[in-house]
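As you look at this complex, bear in mind that one protein chain is not there, while each of the others sits in place.
Showing chain A:
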Amino acid sequence: MPSNDAAPKGRAARSSSIDWRTVVVNIAIPLAGMLIALTIGAILLVFLNVNPFDAYAVLMGGAFGSWTGLAQALVKATPLLLVGLGICIAFRASVINIGGEGQIIAGALMAAWWPLQFRSWPGWLLISTTLIMGFLAGSIWGFIPGLLKARLKVNEILSTVMMNSIAAQLMNLLIRGPLIDPAGVAAGTYLAQSERLPANAWLPRLVPQTLLNAGAIVAVILAVVVYIFLWRTTIGYRIRAVGLNPDASRYAGINVPFYQALSLTLAGGFAGLAGVVEVLGVQHRLLEGITGGYGFTGIVAALFGGLHPLGAIPASILFGGLLVGADKMQRAVQVPSSLITAILGLVVLFVVGSSIWSKRWAARRKIEAVKESEAAG
């Protein structure tokens, strides 16, 4: 992880300019990991008697071969980016949030309930309050493991995984009970889904005949906000300091547990927003499988984007595209879309495994920079 905070004042001017060679290294390494993962996937396909070239042609062409495909990719990229932004905040504080799935559900539950209570409100008010309430719902789901970590040192990886299962069961309970669609009850089908939301709560669609909605714009704006938050505010600086070196942060008077809990709470909020956008922008109601695995894939997108909010944007589009392609691959060449889950797992392994080389590169650049500055002055 490149950092330019530690640079002494005299070098500030140069260290704030972008070190392009480091940028290239940080982009090339994850891409290489991706290629290896895809190669292993191809070998698997050969064993399963599928022509890997056919399968991958559908996988890539599905999203990036047509405008509607691209729109679908962006629809899936939106929740990935929102979850990924939260992951950037949490992982930067060295807090590993695996609870995206549960936090998405918390936000989605709020989005399925809140607009029904205030049907008569104008759209802008209804949508903006739902976004805020969904953020709050998700952040509560992140705050609980955050508090447990801060106060009782409960391992957040395990507690967030458990919170996922609890949220999933809670949703099953609610969409079959209190939140069940009255239309389904009247028709006797009892479908496990919530009532369709009034149209004034829907996020505007950006491209006709596609599901692409204003949520995508919200997500990109928030990516910039998170970037400013992490790199230009004191709280963001402290969150990163806690992640880089908790001991040094403690000696510097930073309340480490507080910032860890805060980062987990914020991460939950962003995942909650992903749930809101899925409900208000895509489904217009809450139904089973609303999370679409975004809680996990968002982690992959954030890691792939170098845990940088702006890097997460192209990474989310890439993985959104892979998810769209995987669905098409399942239909066209009968390769189950779970192939993509396996490939994503390998991508995670190779990206974190290859961080040793980015770290070595960063160390080498630091030595070079010191030598240069000695030579210069």
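Just so we're on the same page, a residue touches a chain if its C-beta (ideal position, glycine included) is under 8 Å from a C-beta of that chain, and two chains touch if they have at least 3 such contacts; residues count from 1.
Here is the rule we use: contacts and distances are computed from a predicted model.
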| item | value |
| --- | --- |
| Choices "hydrogenase (acceptor)", "FAD-binding oxidoreductase", "ABC transporter permease" or "Acyl-CoA desaturase" - which one is the UniProt name of the chain not shown | "ABC transporter permease" |
| Contact residue for the chain not shown (choose from A:183, A:221 or A:356) | A:356 |
| Chain A residues that touch the omitted chain in the full complex | 44, 48, 91, 96, 98, 148, 152-155, 157-159, 161-163, 165-166, 169-170, 172-173, 177, 296, 299-300, 303, 335-336, 338-349, 352-356 |
